[in-house]
Structures are given as structure tokens and as C-alpha cells.
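Every protein chain but one is kept in place in this view of the complex.
Chains: A, B and C, in written order; residue numbering restarts at 1 for each.
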Amino acid sequence: MGRRLFKELERSYGFDEVAIVPGQVTINPELTSTKMTIGGLDFDIPILASAMDGAVSPRFATLMHEMGGLGVLNAEGLYTRYEDPYSTLEEIISMPKEEATRFLQKVYSQPIQDHLIGQRVEEIKSAGSICAVSFTPQNTKRMSPVAVEAGADIVVVQSTVTTARHMSTSYRGLIFSELIETLNVPVMVGNCVTYEVAQELMETGIDGILVGVGPGAACTTREVVGVGVPQVTATLECAAAREDYFRRTGRYVTVITDGGFRTGGDVCKAIVSGADAVMLGTPFAQAEEAPGRGFNWGMANAHPELPRGTRINVGTKGTLKQILYGPTTATDGTQNFVGALRVAMGMCGAYTIRDLHKARMVIAPSIKTEGKYFQMAQ
Amino acid sequence: MGRRLFKELERSYGFDEVAIVPGQVTINPELTSTKMTIGGLDFDIPILASAMDGAVSPRFATLMHEMGGLGVLNAEGLYTRYEDPYSTLEEIISMPKEEATRFLQKVYSQPIQDHLIGQRVEEIKSAGSICAVSFTPQNTKRMSPVAVEAGADIVVVQSTVTTARHMSTSYRGLIFSELIETLNVPVMVGNCVTYEVAQELMETGIDGILVGVGPGAACTTREVVGVGVPQVTATLECAAAREDYFRRTGRYVTVITDGGFRTGGDVCKAIVSGADAVMLGTPFAQAEEAPGRGFNWGMANAHPELPRGTRINVGTKGTLKQILYGPTTATDGTQNFVGALRVAMGMCGAYTIRDLHKARMVIAPSIKTEGKYFQMAQ
Amino acid sequence: MGRRLFKELERSYGFDEVAIVPGQVTINPELTSTKMTIGGLDFDIPILASAMDGAVSPRFATLMHEMGGLGVLNAEGLYTRYEDPYSTLEEIISMPKEEATRFLQKVYSQPIQDHLIGQRVEEIKSAGSICAVSFTPQNTKRMSPVAVEAGADIVVVQSTVTTARHMSTSYRGLIFSELIETLNVPVMVGNCVTYEVAQELMETGIDGILVGVGPGAACTTREVVGVGVPQVTATLECAAAREDYFRRTGRYVTVITDGGFRTGGDVCKAIVSGADAVMLGTPFAQAEEAPGRGFNWGMANAHPELPRGTRINVGTKGTLKQILYGPTTATDGTQNFVGALRVAMGMCGAYTIRDLHKARMVIAPSIKTEGKYFQMAQ
Partner (left out) sequence: MGRRLFKELERSYGFDEVAIVPGQVTINPELTSTKMTIGGLDFDIPILASAMDGAVSPRFATLMHEMGGLGVLNAEGLYTRYEDPYSTLEEIISMPKEEATRFLQKVYSQPIQDHLIGQRVEEIKSAGSICAVSFTPQNTKRMSPVAVEAGADIVVVQSTVTTARHMSTSYRGLIFSELIETLNVPVMVGNCVTYEVAQELMETGIDGILVGVGPGAACTTREVVGVGVPQVTATLECAAAREDYFRRTGRYVTVITDGGFRTGGDVCKAIVSGADAVMLGTPFAQAEEAPGRGFNWGMANAHPELPRGTRINVGTKGTLKQILYGPTTATDGTQNFVGALRVAMGMCGAYTIRDLHKARMVIAPSIKTEGKYFQMAQ
């Protein structure tokens, strides 16, 4: 009030700070549909596995397909740098904690081999699965055609922060509209967190948008460079852009909230925030079938000069099927993500994901459970 | 301000975030009355014990009646599934922690036996007590007449989230107005948390409404499915609906805040938020007379595919009489709930519960007591 | 927005949530005056010691006078119930923790002896000190004349919550205007926390008002009965009442923030909030000269049915002189309260307490110092 400030700051919110309000009508979970579409391709569940080497191998991508979701293979990771990535995985896992970051920096300094890109795509396709591969903007133009030629169904262009207009001296900025025309498969791009960038990206003709910069604790982008937006607010902005774009053009772009999830409740909150789907890393790295066997790390962790995050021991929580569909005896929300989503949809009276978008949400800081407190609810 | 968002989020509050402001006039606690009414039945204190198997057995319901309150028996719990529920209770209590959830899932998969419903009601009635039994919406239509025939005075219809309009394939939605006509006893329904649902439920003719979805730490509904509203805000909304409904129809529906209580202070805050009564589980499970002998669990904890919460060791704090009326040497607010309520009423100048509704309340995050801090107040 | 709620809640603030903003002019601390007045009696420093048996004995009240402040003797505590209170003190101190509350309940069930009230007043007066004694509203009318007759200079009427209009069956409500006329010495009344009550109390003609209900951690009034207002907001309201009353009547009533202080910074914040003085318990119980020898407890802790708070081991931090004036090597703000106040006055360009009232304050949640964080400031 009268106070002069250099700029105004708006409040933003993360998963831990909100809660979904039950609806005016409820429905039985069995009546709900969790279907989701990306660029004309249909999926039974709105859940993607992140392009992280500890979570998605070609074999894991196939399993995700069988479960109704989509596993994205990192086309610039171990699987395309090493003929035998599994022995390298073994080394990463067995490395002492204090040497992990240095070792990741070394492992990821090996060159990407084009023929391995094709080979990994073929491994996934030969199992009859939808195949999605991810590239960084720097390599997309040259490498993504290799993947599509080998049969890839979806190309993901992903970096910590991606915009429609990037300035660089070392490579000519990637033109998404040209890329889409060249590849002729659905293209997903990320990550972004604002209305404006989401809108510009959708204008280029892409089919999906990944939302999330620095949302989590395993990645330390927010600590190291101070950049990031909590996922609820990021999703609320990008979903607003999708709606406005849809209203104007009639084309519906899939919004996928990527990262920062811990529980099924977080997944539900992302969708109530406007996401059409979610992309998770760690919960899948916790599957028995995950290649990281209880360890996970991101590409930013291997940055040669400014690593962000490190290898973390996430443990193993159960089979992929249990994690997605239960049944479970875990009571902390880390298993049966689809079951949790259906229960939340039932409580909100939502038959479809699109219905769940209409649910009300409130700001409600999460309850800190302290040993001496015992609270009770039905 | 100018920022485009998919939806707006309102702030909500829990017990730990508010404090009651003393009134302009004070009265001696001895002058206060804590009387409360549900559907024409009068109670000396506005305190109910939750329909949880570790808290309310037929014997405990009788004790609650003697103390002036009301203990609700879970008509779909151990007491109606087992001829001898006490040996099953023994098994639950002695089960190692890591096997508790799995064992609860098994125990509660046994069928409910109609004749046991009648038998338990008769046990309570034969002691001369008001008898309240609770059912889930799925079983209410078929089972509640059995209980009423056996003498039940109040029927409670309760699930995590209940609305006046529920859609299902497996059973025809329960019509509350029909139920009320059939049973001809007071009906309480819950749980709900919003103005709209509270209003719709009151329109059906019910006598009491239970407020609370996912308020506590022992139940993990908010973690697992992301749904829940902190109790102060939930009560403020439902109480607003009660006032509007009362103003329009002249019929006063009892609003009962259910769950999330830890101290006498929380009980007082619920009433200042507009509740006519409160329903507690854990504090009663901590009574020496509780059947769970220091352990407690909710029905959601036994969900076969998506359990929420688990069996918790709540310990034993004193006799039911001490917990309700003191005297006590406990200084943390977990005993003498009625005494605490009377003291708060005195500080706010409230002769009745209805007067306490007029007290002022402020947002005041609770003080974290750290070892090195010593603060003092009169 | 459009949401219907039973009532609106305003945000309130405590010491840990605010920070003082330096002024536009600074002055050397040596130039500041910390003088304060209550009902025409002048004091060098605006600091009172609470009427707590572990902090203020007749001897300690004398020491406070010598230091320029005021120690209030509890006229309903050990010193007026026991001929030899010191052996009882000894017993309280040596009691095991788990028996402390029960023992306090017993100790304070002994009757107050009128002749001891007079005797304690005389002990203080014979040392040449200003003597202030405190009573509860129940006993004020009968007992306070005894104290005044013996020479008491100030009468304090104090209970957890005090209003100008109290309703009771067991004693006729105390009429402050009559009391003031009878006693003919300055009267201070508390505790209150709102504009309305402060205003009503000032209208009765009292000279000082004590602000604070449930502000601290040692007292658990806020936990047990849910009632309390954080001290910054409570002081902001009562100081607003003082200003309005002063503008209207020309009579300036001293506002004393009572309780919840931990550091010198808290004292400064209370004054910037509008207090003319502060009343501290625990920091004085930590003096080497304190009768509790490192232990402290309040009267509410001994409530026979609903104790709030308990005996706490506050330790011993230094001499009274060091606590008030330093010098010190303690760097956590718990010593040299007057030095801290002068430094803050200097930074805000305040020559007097009244000047410090004009300083700006911001909401700024306190910094949690974690082991791994090292931050630096000049």
C-alpha cells in the first residue's frame, strides 16, 4: 500500500499446499474412464514414465505399454551411448555415494551412437508397443529422424527449460513447425511452466506439452540456479493456455505435468489443476522391473560443470503392476496410482479426466504428522 | 493480477491454524450449558464417539450414554461380522506392525451377519442407552431397518464422501428422503465438507450432518487420493449452509464436525467454526475402557485394494470419565474435554453452544515449541 | 469469492513472524531514553517482571526496583500461603518431573493468609522499593485493600482473560471504577487482547492494561482451550484502543504486553507494535537471583481440574543485571534486554519509547537455522 517495489510477486503453489474438494455428486470408481490421447494415439491411463535411464529401458517401455500407459526412452542416455548399457548401469548402482556424481559426469561424456538409437526403437517396436523417444533440442533435428525411421511413434523434445524461440551460437535454433512437418509423428515438447510459453509452443503445431521446471527435491535446479515454479501453479497456467488455444483453434493439445510427484494424491491434484496426463520418474524407478534397480538420476545430474541433483537410492516398492493398479498394503499413497485416481474421480463425480478438470481445489498446507499427534478420519 | 490460471484456489484452514479470541464479556464456567440435540433427542454434552471398532463397542456406547454423550456403533465392523469379536480384537492388537494392514484387509473381508446387527443393538438398549448405529450407503437400505427393528434410536449413514446424489451400477443410489420415511428415527449423514452438499443433504430431511473428509493424519485419504478439506473451513461452509437452511425452513439440522481432533482446544475451535457437536475417534480409543486397548484403525484402512491409514498405537490416557470431565494432571489438552469447553465458553462469554458460535476466531499458526524456547503467559 | 462461510477469519501475527524496519534517520544508542510511566509513577526501563512465584519474590521485587524496572509480586502465590515459602519452593524444585503438576495442584490448594499479604508488602517497602502486587478478580475486592494499607503502590488485577463485565454466581462481578475509588493507587488490569475489551477497561479509569492471552509455549491455554491471540496482533489492537481513548479523553493508559517473550528482539517488536512496556516471566526466572533457581511455573498450571502448562526447567542464564544490561557473551538475544532495546531505538531513529511506536514493521517469518546453512550479514 504505497510501498514502492521493483516488481510484484505472485503466490504459487505445489502439490503439498493444495487439496481437492469432493464434488456435489459422487460416482462409483468402476464407472470412471481414465483414457487419454496424445496426437491421436490413445492410452488407457494418463500416466507416462519419464525418460530417465534408471526408470525406462526398452524393456520397461514395453511393460508400460502393456499396462496401458507410455514409457519414454531417453534417446541420449545410456542405451544409445553403450552397446551394453546394462553393465554400465551395474557400475553406476555399485558406485559409492560420494563418487556417484563424478562417475555420472564421466559416463554421460561418451558419445551418442546413431545406430543404437535405431536399435533401441526397434527393440520396443518388435514387442508391439507404442514407442516414444526423447531428445534435447540440440540433437533433435539430426537424431530424431533416425528414430522415426526406425519406427518411433512419438518424439519428445525435452530440456530443463524449452521455449519456441531459443538463441544459440552453436546450433541454429530448432524450428518446431519445421520439425513437425519433417517427422510426421506426434511431437511433445517441454519443459515449460507459463501461459505465454505454453501458448507459443502450441502455436507451432505440437501435440503435447510437458509442464515442470524444478518441481522436485531430487533435482536441485531451484537450489542451484533459483529457477522453478511449483507444479500446481505451473499446470494451472499451462492448462489455461490450452483452453484458450482450444477455444480459438479447435485443436486440443495434451498437457502433461512432469515431475514432483510422490503420491497418488499428487497425480490427482495435477489433473484437477488441468493436466491431461502426468509423467513420473521416481515412482517407476521404484518398480521391481526398473533398470536402475532402486536407483535413479536425471540428465542434469551429469552436467559436466554445474550438476543439479545426484544419484538417489529410491528403493524398490513393488511390481509395476502393483504401483499402477495395486492391490497393495502400502498406506502412504505410493502404490496403486490408477486406483487412487479412480477413487478421487468417484469422490468428485468425474466420469472422465476432462470431468475431473472441473473439480474444486483449495489451498490447504499439508499436515505434518508428528509422533505425538493422533488424528482420526473416516 | 492479469495472470491467466485454469482455476482459482481459495485458502482453507485447519485447527492448528486458528485461535479463538476471548469475548467482550466473560462468565464463570459453572454458568455454561453444553446441551445438544439431534433430531429431538437431547444430550448433556456435544460429544460423540466415532463408529470405529477400536473405540466403540456395545459396552463403550453404554458408557458414553452414561457420560451424557453418544457412542456410535459401526454396524459393519467386527461386532456384526464375528460372534466373538473380542478374540478378533485380540488378534488385531497383537499383530506385528508390518502385518497389520494385511490382517485388517482379511478380517474385514468376512461377511456382515444380520442377526448380529440386531444382537448388538439389543445389548446397548438393554442397558437403557440411546443407541446409534452406522452403515455405509451401500448397505443402509437393506440393513438399517434390521437395526431400527431391534430398537436403534439413530441411524448414521457414513462413508468417506457422501452426497445426496450418488451414481453406481452395483446398487441403486440411496434416496435419503425415502430412507427417512421408512425408518422413522433420526438419520445422520456424512461425511461432507461443502456448502452445496450440506445443503442438498439437509433438503432430504436428515437430522444431522457429519463434516470432515481427510482431516487427520491417521487417515491418509488426503495423501493417497489428494481429496480433503481442513476441518475449520469445512465446518465454516457446512454451518453456513445450516444457517441458510434454518432461515429458509425453520428446521435446525445438527452439524457435527467429525475427525481431526487432538485437544480440547480443537473441540472448542470446531464449535466456534459453527459445529453443534463433535465426533472423536482416537481420544476415545485412548480411554481405558476402549475395546482397542490403546490401538485404533478406521474402515478405510482395510480397503482391499487401496488402504488409507493403518492400525495405530494411540496408547491409553485415562478413564473415559477423566478424558471427558477430568480432573487431570495432563497439561496438553488431551483430557477433560468438557472442562476445556466450559472454560472456553466462559472466556467467550457464551452461556450455550449457540452463543459460542458467535465468538471471534483469528488465523494464528500454532506455535512450534522448541526445546530451547521458554515462553510464559499467565 | 462467492464462497459462503459461517464467519470470516482475520490473520494474526506473533513475534516470530515480524521484523522491525530500520528508520530513515539513525541515532546513537546513548542518546535514547527508555523511561516509562504507570499512573504517575516513573520507571527508568519499560520492563516488568511477571507475578510468578519462580520469578518474583519480595527480594527479587526489590532488585527489580534497583535496576529501574518493576517486579510484581503474586499476592495469591506461595508467599502469601506459607509462612516459610522457601522450603516449599525447595520442594517444588526437587520434585520429579512427572509429579510436578500434581504437586503444584496440592501446594496451591492451601489457603491465602491475609496477614502474609501485608507482611510481604512491608518486606518490599522496607527496602525502599515501589511495590506492586497482583490479585485475581475473585479476591481483589477483599484482599487488595489489605495490600494497599500495608503500603502497596500499585495493584494488579489479573486472570487469563479479564473483561470489564464478568458474570458469576459465586461473587458479585468486580466493578473496576469502584475499586479504583476505594484503593486510591494506580490499578493495572489484564489480560486482554482486543480493541473492544481494552477500550471498556480503560473507560473504567484504570492506569495500565496487560495484553496477552495464551501467547507462549510454557502456558498451554491455546492448546487446552483453543483461546489466544498472538502478541503482535493483540498489542496492535490494544494500542489502537489506547490511542483512540487518549485522543478522546486526553488520558494516556499504559499498555503492557505480557508474556511470550524469548529475546530482546521480541521486546523491541512489542514496543513497535504499540506497547509502552513489557512484562516478562521466564527471562527473569533465568536470573541467578530468581527464587525458582532455574524453574518456573504459572498459576494456571496448578488448576485443580484443568491444568494448563507445567513446571519447566528454564535454567539459569546470568545475574539480573546481565540479563537487563549486559555486558554479555551470549549471542542469542537472551541477555542485555535494555541494550538491545537501545540499539533498536538507535536503528529506528527513536529517542523515546513513544518515538519507537512510529517505526515500521514487516511480516517476515523467522529464519530457521539449519546446521548446513551458513548465512552472513554485517
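Here is the rule we use: a residue touches a chain if its C-beta (ideal position, glycine included) is under 8 Å from a C-beta of that chain, and two chains touch if they have at least 3 such contacts.
Bear in mind that the values here come from a model prediction, so they are computed numbers and not experimental data.
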item	value
Where the missing chain makes contact, among the chains that are shown	A, C
Residues of chain C in contact with the chain not shown	8, 10, 13, 15, 18-28, 30-31, 195, 232-233, 235-237, 239-241, 243-244, 263-269, 272-274, 326-333, 336, 339-341, 343-344, 347-349, 357, 360-367, 369, 373-378
Chain A residues touching the omitted chain (full complex)	1, 3-7, 9-12, 14, 17, 50-52, 101-102, 105, 158-163, 165-170, 190-194, 196-197, 200, 210, 212-230, 233, 258-262, 280-282, 285-286, 296, 298-301, 304-310, 312, 314
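Operating definition for what follows: only the chains that are shown with their structure count from here on.
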item	value
For chain A paired with chain B, centre-to-centre distance based on mean C-alpha positions, whole Å	39
Interchain centroid distance [CA atoms averaged], chain A/chain C, Å	55
In chain A, residues with contacts to at least two other chains	none
